[in-house]
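With one protein chain held back, the other chains of the complex are shown just where they sit.
Up next, chain A:
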Amino acid sequence: MRGRRFDITALPGFSAIAIGVFVVLYAPIVTIVVYSFNASNSVAVWGGFSFRWYEIAWENTQVQDATIRSLVVAVSAALISTTLATMAALGTTRRGRFKGQTFIYVMINQPLMVPEIVTAVALLIFFATIKVATGYQGLGYLILAHSAFCIPFAYLPIRARLEGMDLTLEIAAADLYATPWQTFRRVTLPLMAPGVAAGAMLAFVISLDDVIITEFVKSAGQDTLPTYMLGQLRRAVTPEVNAISTALLVLTVMLLTAFFLLTRRRD
């Protein structure tokens, strides 16, 4: 036990700075949430509690379209990236080091290393060429781009889960004449499921939050929720943005709490 009189972990002023950091970190977010319930037209003056701006945002067809588009892209990107990341994680863990493994790691983590603006510019050029050549203007470009940059976020928790897994259960299944597919389906997959779910959630959040790549890749009239908000911020800001922000914030916190609980439950 540590003595009460002289705490070796205490450093003068550190706790005060830390508490200050938490206050400063949350004060702006709390302000946004509080003011999203403001009845007044102004973002600065408090005019009483109301759900007015939520109703206005809810009835705004641009917001509706952007929300649906955001969800379509995020769900597709999460599904695609998680599927591919799961395969890649199975291929790169629990076997000896193999030739080209470092290359695979670098490729998978590459979206984390390149500044987003550079990737955005690269995709703008690449997709502009394809758009001219094929005439296709749909959501496919956004889904492709989002799936790609979500891969490292899906991959990391899945890999962490796989590395912590015991190989003996799979060997036991094989000993009991299970086919490789049966072993995977009945033993490996259920064991790695929490990691896969966590990876999918991170991918979903990352896709839902993306601004820069979406802003560069989207065709005309393909606003997602964040790019719609970015456009609004350029004009006079209405408390509607507060309401949309709060809704997105609640969704993120819910997903994160689920992620937290999924990854914490270790055997």
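The rule is simple: contacts are C-beta pairs under 8 Å (C-beta built on N, C-alpha and C of every residue); 3 or more make two chains touch, one makes a residue touch a chain; residues count from 1.
Quick note on the criterion: contacts and distances are computed from a predicted model.
Of "ABC transporter substrate-binding protein", "CoA-transferase beta subunit", "Putative FAD-linked oxidoreductase" or "ABC-type spermidine/putrescine transport system permease subunit I", only "ABC-type spermidine/putrescine transport system permease subunit I" is the UniProt protein name of the chain excluded from the display. The residue from A:Gly48, A:Gly100 or A:Gly135 that touches the chain not shown here is A:Gly100. In the complete assembly, the contact with the undisplayed chain comes from A:Ser147, out of A:Ser147, A:Thr183 or A:Gln222. Listed here are the chain A residues that touch the chain not shown: 6, 8-15, 17-22, 24-29, 31-32, 35, 43-44, 80-81, 84-85, 87-88, 90-92, 95-96, 98-101, 104, 107-108, 110-111, 113-119, 121-126, 128-129, 144-145, 147-149, 151, 155, 205, 208-209, 211-212, 216, 226, 229-230, 233, 237, 241, 245, 248-249, 252-253, 256, 260, 264.
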